[in-house]
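Here the complex is missing one protein chain, while the rest keep their positions.
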Amino acid sequence: MKQKIILSLILSALLVGAAWWHFRPRPEVADNAKPEVKIGIIYPMSGDGAVYGEAAKAEAEMFFRDFNNASSCCSYKVIFEDNQLKPSRNAAIAQKLINLDKVDVLVTFLSDFGAVVSPLAEQNKVLHFSIATDPAVASGKYNFMASSNVEGEVQKLYDTLNQNLVRNIDVVIVNASGPQSVLDHLEKLAQKEDGVKIGRVHHVNENEKDFRLLLGKIKQNNPDYILVLLTMPAIDAFMRQYAESKIAIPVTGIETFTYLHDKTLAEGMWYVDSAAPTPEFLEKYQAQTGSRTTNDAGYLDLILQAVTTGYEGAQTTNRDKVADYILNNFNNAETAIGPVQVNPDGIIDGEPVLKIIVNGQIQIMGEE
Amino acid sequence: MFVQLLINTLIVGSGYGLIAMAFRLMYSVSPFFNLTLGAVAAIGAYVTFYLISSLGFNPASAIVLALAFSGLVAWSLEAFVYKPMRDNGSSAMVLLVASLGVYTIFEALIHLLFGAQYQTLGTINLSGQIDVWFAEIPLVQVITIVSNALIFIGLSWFLEHTFLGRQIRAVNDSATLSHIIGMNNSRLIMIVSVLAGLILGLAGILVGYDTGMEPTMGFNLLFKGMIGAIIGGMGSLSGAFLGAFFLAFAENLGVWVFASEWRDVVAFVIFITFLYFRPKGIFQKKVKN
Partner (left out) sequence: MEYLINLAILFCIYGMLALSLNLVVGMTGLLSLAQAAFYGIGAYACAIGMTSLGLGFFTTVLLGILVNGVLAFIVGKILSRFQGDYYAIVSAGLSIIVFSVLLNWKDLTNGPLGIFGISKPAVFGYQLSSNLAYLLLCLAAVVLSYFFYNLIDKSSFGRTLKAIREDEQLTRSLGYNTKHFKSIIFVISAVMSGVVGAMFASYIAFIDPSTFQLKEGIFLFTIIIVGGLSSARGSIAGALILISLPEILRFIGLPYETAAQLQQIIYGGLLVLMMVLKPQGLFGKYKM
């Protein structure tokens, strides 16, 4: 009994202490002339997605180091939070950011996570930018999406395959939201148009490492091309086993080879990628942070550019007006991923691009 | 193609076989579903990785050291955690839950030390393929198949023909009785757990070379090995050996007929069906319980 009491007391003390620490009265920050704009950025900062979170953090720091002094309207503050790659945690964190930290802008990463936040953002009239592919994430006035332009990617792949006189393809796809939305678009397109057709679709789970039988099945089916929509870590295992199987059928992908750990496994292969960080951006990132970036750091840069453009342009902290400004004035802006389009729904995307692996490096086709 | 199916069964089944035999071996002296055995396999892989990449050891010595370490970990866990708990009266269920806790800790530690990124031990010295009849099988897998077979033969001989082996079988049949007779149980347990640890470490390293490793690899490996051992029949080593192949065959048949994504479902459905209808396994042996 005594044990229980002591334990409960310790626990209550911890809880009370934590609550006090968070709600403690803080001295008023000296008033600058500039109003503060708070940006809450939710990323996986630990676990499987940590590499994206780290890149995002580096990117945000880099962006505002350059920007803060040049701003005429506001002083920007960035708050990073870790969602541990769980949608339910994302919702909880968004609540905290909106209600406790009183952010003006939320940034989320991936459709599953953006989806949870969009209704909250709309409800609370908080600007929300998501690096996602599902249009539902951008629904509502305050919700925006920086998209990899799935539709554009799929169209480019389709056109390229048709140009190469490919008649049918087999698809290897992992059960995850990104690849799934690519496949949905592709199936619709293939049905509508009269070009390349989809043969068999082979679904695998995220933890799959053994593709040998699957490759045997594909060999039997004998399509003209194999479209691989896998992510890390499956893609490395697949490409290795593909090489071992000595199948003569060529392989391509959408965003796929960007995820390859060992890019020489895709030597000489072409694929479609989303609008990618421009060489200028890559150089700047490399110089300032000393490491290579992830693709979506470029998208984050674009979002931060959009946000600051909105505030600077509207010269107000009224989020309604900022949203309007972005919708009306960001079209054709030059960003870290090149020129972007903004559609009335708040979807911002760039042009997809054909890439090829040369000497283990990704290169944009036509620029080798 | 059916040949493809058989070859893949051979490859996958050998991988499962190593884990199944280690599990079976361990179970004979420490009868509960020990989830930390999966962590031991992961440790084997990650220690090798650490030695080669961070400390610059050459692969051969790295592997030997990693194996030794795995054996050590397996033994320490048994000697300092599970045996004392069992002696204190903890039931198999309690031990299962405790092993779950220990496994979680190990997985988190590996995650902290090595990151969540998928790593591979690389194909530096184990690349290349071997032509076997009508197919080409990568070297790593040939090693897996051969190790599995050798270990099976070796262990079987050991259990059958050495004094120590007979003691292990005796403990398996009745722990209390053997204790009464006066066999030195703790020495036995040490030898068996080190042995199991070595095999598990080896399995982890082979997987690390073949398909790569992640902090969560232990759980799945163990489950598959456990299923193989159980459906083969908990009474004997050959049960574990053959059960692993049977599981691999069923899984791959499922992949062939349906799709890869149903692989785990097939494995578990087979598992549960077997347990339901033939709880003593395919190769039933008269085990006094």
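Order of writing sets the labels: A and B. Residues in every chain begin at 1.
We take it that a contact is a pair of C-beta atoms (placed from the backbone, for glycine too) under 8 Å apart; a residue touches a chain by one contact, two chains touch by 3 or more.
Note that this is a predicted model, so its numbers are computed, not measured.
Enquirer: Which residue among B:S61, B:S76 or B:S91 touches the omitted chain?
Expert: Missing-chain contact among the listed residues: B:S91.
Enquirer: Among B:L5, B:L72 or B:V102, choose the residue that contacts the chain missing from this document, as touch is defined above.
Expert: Looking across B:L5, B:L72 or B:V102, the contact with the absent chain belongs to B:V102.
Enquirer: Across the whole complex, list the residues on chain B that are touched by the chain not included here.
Expert: Output for chain B: 32-33, 81, 85, 90-98, 100-105, 107-109, 111-112, 226, 261-262, 264-265, 268-269, 271-272, 275-276, 279.
Enquirer: Which residue numbers on chain A touch the omitted chain?
Expert: 3-4, 7-8, 11, 14-15, 18, 21-22, 45-47, 50, 53, 82, 84, 86-88, 91-92, 95-96, 98-100, 111-112, 115-116, 119, 134, 136, 175-177, 180-181, 203, 205
Here, only the chains that are shown with their structure count from here on.
Enquirer: Counting in whole Å, what is the centre-to-centre distance of chain A and chain B, each centre being its mean C-alpha position?
Expert: So the centre of chain A lies 38 Å away from the centre of chain B.
Enquirer: Which residues, counting only chain B, touch chain A once they are in their complex?
Expert: 1, 4-5, 8, 11-12, 111, 115-118, 120, 123, 129, 136, 138, 211-212, 214, 216, 220, 252, 255-256, 259-261, 263-264
Enquirer: Looking at the complex, which residues from chain A come into contact with chain B?
Expert: Chain A residues touching chain B: 47-48, 50-51, 175, 202-205, 207-214, 216-217, 220, 232-233, 236-237, 240, 244, 246, 261.
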